[in-house]
Structures are given as structure tokens and as C-alpha cells.
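Left out: one protein chain. Kept in place: all the others.
The block that comes next holds subunit A.
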Amino acid sequence: MAKRVSLSGNEAVAFGMKQINPDVVAAFPITPSTEVPQYFSQFVANGQVDTEFVPVESEHSAMSACLGAAAAGGRVMTATASAGLALMWEMLYVGASMRTPLVLAVTNRALSGPINIHNDHSDTMGARDSGWIQLYSESAQEAYDNLIQAVRIGEHKDVQLPVMVCYDGFITSHAVENLEMLEDADVKNFVGENRIAPYALLGKEPMSMGPLDLPNHYFEHKRLQAEAMKNAKNVILEVAAEYEKLSGRKYSFFEEYKMEDAEAAIVVINSTAGTAKYVVDNLRAQGKKVGLIKIRVFRPFPAEEIAKALKNVKAVAIMDKLDGFSASGGPLFNEVRSAMYGVADGKIVTSYIYGLGGRDVTSVNIEKVYSDLFSAIETGKYEVYNYLGVRE
């Protein structure tokens, strides 16, 4: 039987880690992720988990130690945010290319500078091409559910990739919500008691991990990595189906909210989806055909599926909680618009950069986006590149 509990996002993630009971956690604190390793270290101190907890000197060393532990065959987890993720950068790529499954919980926080501790997605979106699977979470419930599924996804024999579980700093990490936790035994059964590493140091065969890989093999190595990321798509759905049986909660690449007959849609990531659903409900009550797509899986990017989901809209606004500084819209905008090419042509597609550095995003802001979309549909006149809620 599942338990109803009231927890913050960070607590939910820490309790999820406790139920997963990893072999090694190496971590360094950073706001607003600090609580995750802190709560977890208390479970270690109380003997409630069997984990080796290593409080290392930096995030760079946290990820280095995690990679070493995973190379040795362990099930490994850590947590970070913002500049901490940036300091891990070098090792993110190493971990993905070494095909070391490990789970990293990221509380999304703006990346310096100027220095800022509040939420946006500039940290993990910058790491989008590091070769990690990225799962995003609207709520503490989703962060918890994604964390548990992440273990199975990353460790799957056809995948063997590290996974980032992302949720919004403070908004989700610190707000307390009611959620449902699985029973300890169910989580243990779901993830399996130990990681089964197809290859590991001191395994059955002599092993070198991470050696130099020059022009004669590097490309093939990367090609296999790309294939693993493609394989992850099926595995994500399989794991989600199995998780649904256990939890009753349904997960896919993204959530479609009132999209069946929607004329104007928003595509968004993480907690803002909650605000946007409220707006969708209100506008629907007024008879307006609006819908929402909330991205859960950004890597691998479900291009075909998103394009298909947007096939019948007249206009779509794609919202990025970071500025990619490409001078042509945020990364979510560019990838969704590109996915639509040839599948969902002739639509009005606009970009909204919003909420940078924790700037509040209210229902009024979201209503404006829908209102812009309807105006574009009616008049044919619109701006492609927009900033929402900024003083100019």
C-alpha cells in the first residue's frame, strides 16, 4: 500500500534515495539542493541505508567519485544545482561516454552570473548535449517518481547511461505538498536489490575503463552512445508502464493536457505547467480551445511524438525558462519548432523566454501568452521571439 505523505521536493527525493538504497553517494552541498544529501546523510548516520556516503570537497570531485564508484559496479546517486552542475561539466561527458548509469537529482537554479539562487533552467539546459538522459518534474510527486524510474532507465542493458532528474529550485524543492510514496519493499523490487553491471572493474574479465580513444575508434564509440540514447526512448516507456502498474501514475515523454481539440497550445517544462493548467481550465470554462504540453523527457528528445501532438493546433507558444543567447529563441523552442518541420507545418510557432532567475510566473502571464496566440490566429500578425514578464 502506498503512503500519503506531506513532503518538500527535496525531502521526497531524499526519501526516494533512501528507498533505492544506493551503494555510494558522493556529494557537495549547494542551494537549493543542499537538503538532499543532508537528509540522506542522516539516513546513513542512522543506519537506515547501506550507502557509503562521501562528503567530497567539490561537485567536480563528487561526480569523479560517482563515476569511479559506478565503474566499480556500484549503484550511485548524487544531487546538485546550478554552479555545482557547471563544475561537474567535464565529468558529465565522461560519465555518459563511459556508459556509467548513475542518477543525479538536480534542483534547477539559475546559473551565474549575476549570481542568483532562484529557479530557472539555465543549468540543466546547458547540459542538454552532455549525453545524459534528462527527466523533468512538475511537482515533488513527479520528482520522486522520476527518481525511482531513472534507476531502471539508466541501468537497462540497452541504455547504460546516466540520468538527470530535474525539478524546480525552491518552487518544487522547498514547497511542501501531499504526495504518495511507494512502500519500501515495492521500490526495492522495482529497482532490484543491486545494480547488474554488464562490465565493471574487478569483474569477470580484465578491464580498463575510460582509456584514450583516438580517431580510429572515437567516432564508433560516440555512435554507440547515440544509439543508447535512441534505445532509451523505448525503455522509458517500458519502465513507465511497469511503474504505472505499481503506482497508478501514468508517465510518458510528455503530458498532453486538454490537447484533443486545442487551437492554441503552450509547451512548457517543470513547475510552470501547474500554473498553466490552472489557466487552461479557466480559459476552457470560457469556451476557449486551449491546451498544454508539459515536457517530461527532454533527452532523448521525443521529436516525432511532439510534432504529432501539435499537428492539429493553429498556434503554439514554446516557453523556455532560460535564454540560450542564440538570438533566435530558447533551446526548447528551437527543438520543438524543428521537430514540427514536415509533420506539423503551417502553424504559428512562437518563443517565450520567461521566469529567469526566479522571476515569478503568474496565471496573468500565462493568460497573456494564450491571448497573444489567439490574436495571432485572428490577425495573422505576431512576434516570433518574445520575453514574458521582463521590464523593458
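The rule is simple: contacts are C-beta pairs under 8 Å (C-beta built on N, C-alpha and C of every residue); 3 or more make two chains touch, one makes a residue touch a chain; residues count from 1.
In this section, contacts and distances are computed from a predicted model.
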Which of the following is the UniProt-recorded protein name of the chain this complex doesn't show: "Xanthine dehydrogenase family protein subunit M", "2-oxoglutarate ferredoxin oxidoreductase subunit beta", "Nitrite reductase small subunit NirD" or "Aspartyl/glutamyl-tRNA(Asn/Gln) amidotransferase subunit C"? "2-oxoglutarate ferredoxin oxidoreductase subunit beta"
Check the options A:7, A:26, A:127 or A:339 and report the residue that touches the missing chain. A:26
Given A:9, A:37, A:68 or A:358, the one touching the chain that is not displayed: A:68
Which listed residue, A:77, A:91, A:240 or A:340, touches the chain dropped from view? A:91
Footprint left on subunit A by the chain that the document does not show: 23-24, 26, 52, 54, 56-58, 60-61, 64-74, 76, 90-91, 94, 201-202, 206-212
